[in-house]
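Next up is a structure, given as structure tokens.
For this depiction, one protein chain was excluded, whereas all remaining protein chains were kept in their positions.
Chain lettering (A and B) follows the sequence in which the chains are written, and residue indices restart at 1 in each chain.
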Amino acid sequence: MEIPLDDTQMILDNIFVFVCAVLVFFMQAGFAMLTAGLTRAKSVANIVMKNLMDMSVGVLVFAVVGYHIAYSGADFFGFSWLWGGYADAPTADYSLMLPVDFFFQAAFAAAAATIVAGALAERTQFRGYLLYTVFITGLIYPVVVNWQWGGGWLAQLGTPFEDFAGSTVVHSVGGWAALMGAIIIGPRIGKYGADGRPRALPGHSMPLAILGVFVLFIGWFGFNPGSQLAADIEVPRIAVNTALAAAAGAVLAMITSWIVSKKPDVSMAGNGLLGGLVAITAGAFSLDGYGSVVAGAIGGVIVVFSVLGLERAGVDDPVGAVSVHGVCGAWGTIAVGLLANGNAPFLEEGVSGLLYGGGVDLLVTQLIGTVAVFVFVCVAAGLLFSAIKAAGWLRVSPEEELAGLDIGEHGAPGYSFDMGTATGLVVDTPATATEKV
Amino acid sequence: MEIPLDDTQMILDNIFVFVCAVLVFFMQAGFAMLTAGLTRAKSVANIVMKNLMDMSVGVLVFAVVGYHIAYSGADFFGFSWLWGGYADAPTADYSLMLPVDFFFQAAFAAAAATIVAGALAERTQFRGYLLYTVFITGLIYPVVVNWQWGGGWLAQLGTPFEDFAGSTVVHSVGGWAALMGAIIIGPRIGKYGADGRPRALPGHSMPLAILGVFVLFIGWFGFNPGSQLAADIEVPRIAVNTALAAAAGAVLAMITSWIVSKKPDVSMAGNGLLGGLVAITAGAFSLDGYGSVVAGAIGGVIVVFSVLGLERAGVDDPVGAVSVHGVCGAWGTIAVGLLANGNAPFLEEGVSGLLYGGGVDLLVTQLIGTVAVFVFVCVAAGLLFSAIKAAGWLRVSPEEELAGLDIGEHGAPGYSFDMGTATGLVVDTPATATEKV
Partner (left out) sequence: MEIPLDDTQMILDNIFVFVCAVLVFFMQAGFAMLTAGLTRAKSVANIVMKNLMDMSVGVLVFAVVGYHIAYSGADFFGFSWLWGGYADAPTADYSLMLPVDFFFQAAFAAAAATIVAGALAERTQFRGYLLYTVFITGLIYPVVVNWQWGGGWLAQLGTPFEDFAGSTVVHSVGGWAALMGAIIIGPRIGKYGADGRPRALPGHSMPLAILGVFVLFIGWFGFNPGSQLAADIEVPRIAVNTALAAAAGAVLAMITSWIVSKKPDVSMAGNGLLGGLVAITAGAFSLDGYGSVVAGAIGGVIVVFSVLGLERAGVDDPVGAVSVHGVCGAWGTIAVGLLANGNAPFLEEGVSGLLYGGGVDLLVTQLIGTVAVFVFVCVAAGLLFSAIKAAGWLRVSPEEELAGLDIGEHGAPGYSFDMGTATGLVVDTPATATEKV
């Protein structure tokens, strides 16, 4: 369709998606604070550096390669499209122009990449991590996007795969890559005692971790409502579903941890809120308010048991990324097959989930998509991390791991407290903080 | 009135209020950082957990009960309205649809609840706090909202009560509840010396506190302009009034603390900015630029003397929540009766305050509303906290208070610094950080 450049609704759509994309980019700050807060102080600079590079490397690689694999198929390499700037977006059955579509999608790619940072925390070589970032934003994530949002086979199934904002396409891609990375690199030194039982290595700052949770919560209101890709009357309803699921996830995770570990655990509550958000990402449009609460609440419960289960199984995921993004991503996708409410006035297509009398068709499709992405990402990420390991670029030396990665990988400590004194000269120069010139 | 769903202005109104609601939800992060920064490190995880739950529990309780008490009156319980999603908002003399109205109002309810967290910091049982949160978001706050924005008796006075964005309806509700809570639970151990004089228990992180101030400042541009509930030409003027009052509050609080305590106090300046914001919240629409600066400046001065006065009076409010939200909320509401500029071209209703030749009618109304809410909240919150105290759920044991609430209430420390070493294994496992499985 041809849309005049002064069409008010078209401009409104573009401005709305622009604002939502900014909120999604803000999630990088949330991931950085969450991951930093839930890990130890001695590797904190390395953590935030990885988030910074996921965004920076991710945007460039996605512009040059990833976006084209995801949407234009043929048109590989070079972002010549950035010249014109006025063409409709590749998948334009809506009024978005190409620049804003790329801007929004690039923010998603950066998010998918940075999910893995936490699972590999405190023991990964920086150069190896950079290599991973290039491949997930340039190849692995774009292929999955092409399957669904690029109009690929998942979108062409008899009953089309329903993943509104990416419980599977975005979050589970990051989550399953995190799972493979954590397995292949192995647990941190000291995570498991001589008896093989896991020990708690508490994160160094709950304020930073919960700040990260709040920032991610805010960013999700760009992630889900923005995925409507239009400024229309459905946007607020999608936002309400998102808020209800997040709230239910936090409350249920708190209650579950209270029962399981006798105290309401703060990091579990925070991860529960995120689990609720991931769980509603696929169904933010097709679920009603009741379904959103149910999807989020179950997501919150899943997070607690998944985190404890993976820990017992010997998978050391310092921040719970696999549970939050992988397991809850899968749950949220399947939840659409159970809870989609096609009877509600807002659902034109009228596809319902099993519990709303829609039969098993949608549920089957959701299972197919969930499993297909799981298999593809596990294989692709498995090969990637194995190759990085074979190259000797995956794990740092035990000495460096024990000392912390900040000095070993980046040459300066992440923290350096010199509180001064009223009595004279204080010189607080860490061994490594020598002149760099 | 019936508004077609493709009406551009209606869509613009809904998208605008959606964006403003996201900014208001962002205030939760601001409250969390401010409160954490102004309290001690040993209870910091408990602080941020309370903010997280104010938002999560608050959204659910407000959806199921509070919103209906506030607006629909009769229609108690169940959010069946979330099904349709297209009906006009309960108080619709504007083009907002119900979902965005709930989304915006729920963010306000969470804000009202979390104001109290700081005043009860470092000594409150977590289970008791949760109980408080349920009642303020489900009953106390909604009743006050119903009086005014729900079209209740305050809105029906001869000269209607003017509280544009909630100096009284939101902030003083939280502030007076905080006052009652702080009185009933009593001061922290060590706050008052043997001579009964107050001792400073400095907050543990000014960077976090001022980050919180900046985030709250940003969120207020959703709080005040969004309360116009329409994307119209008044929005920027409301934003300018808000910025001028905030700036004046910060500067005057700095100057006042400089005079009173011989140095420009950082936390006073931060609270002064917030006091200025609370003071302009009622009059953000009806005051002009001059009035906004005056309202904010006086708010900044009030904060300093109120904080010191309450401290002397034996009320231990670790973060100054009562002064900022309660006292400045009352001032801001009364300021409308003095400074409303009905002569300015932007005020259709043309109601003026005393100093603008409007006589005492508006001032009397503002005093009635301010006092009525003060009395209702003090009684309701007084009963609530007394009941929680009677149940033995209000205050932690002296041992736990001295040790910090993080370990006692949540089983893990809020901070755990292990800066590593270049010389070998570091095992930093707090007594409590044993395996949780």
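Criterion: contacts are C-beta pairs under 8 Å (C-beta built on N, C-alpha and C of every residue); 3 or more make two chains touch, one makes a residue touch a chain.
Just so we're clear, the structure is a prediction, and the values are computed from it rather than from any experiment.
Touching the chain that is not shown, out of B:Ala155, B:Ile218 or B:Ala387: B:Ile218 (per the contact rule at the top). Of the candidate positions B:Pro99, B:Gly203 or B:Gly275, contact with the unshown chain belongs to B:Gly203. Where chain A meets the omitted chain, the residues involved are 5, 8, 10-12, 14-15, 17-19, 21-22, 25-26, 28-29, 32-33, 36, 44-49, 51-53, 55-60, 63, 79, 82-86, 97, 99-100, 102-103, 106, 126, 205, 208, 406, 409-430, 433-437.
Against the chain not shown here, chain B presents residues 8-9, 12, 16, 19, 23, 40-43, 189-190, 197-207, 210-211, 213-215, 217-218, 221, 225, 231-237, 239-240, 243-244, 246-248, 250-251, 254, 260-267, 269-270, 273, 288-290, 293, 308, 311-312, 341, 344-346, 399, 402-404, 406-407, 413, 415, 431.
FYI, only the chains that are shown with their structure count from here on.
Averaged C-alpha coordinates put the centre of chain A at 31 Å from the centre of chain B.
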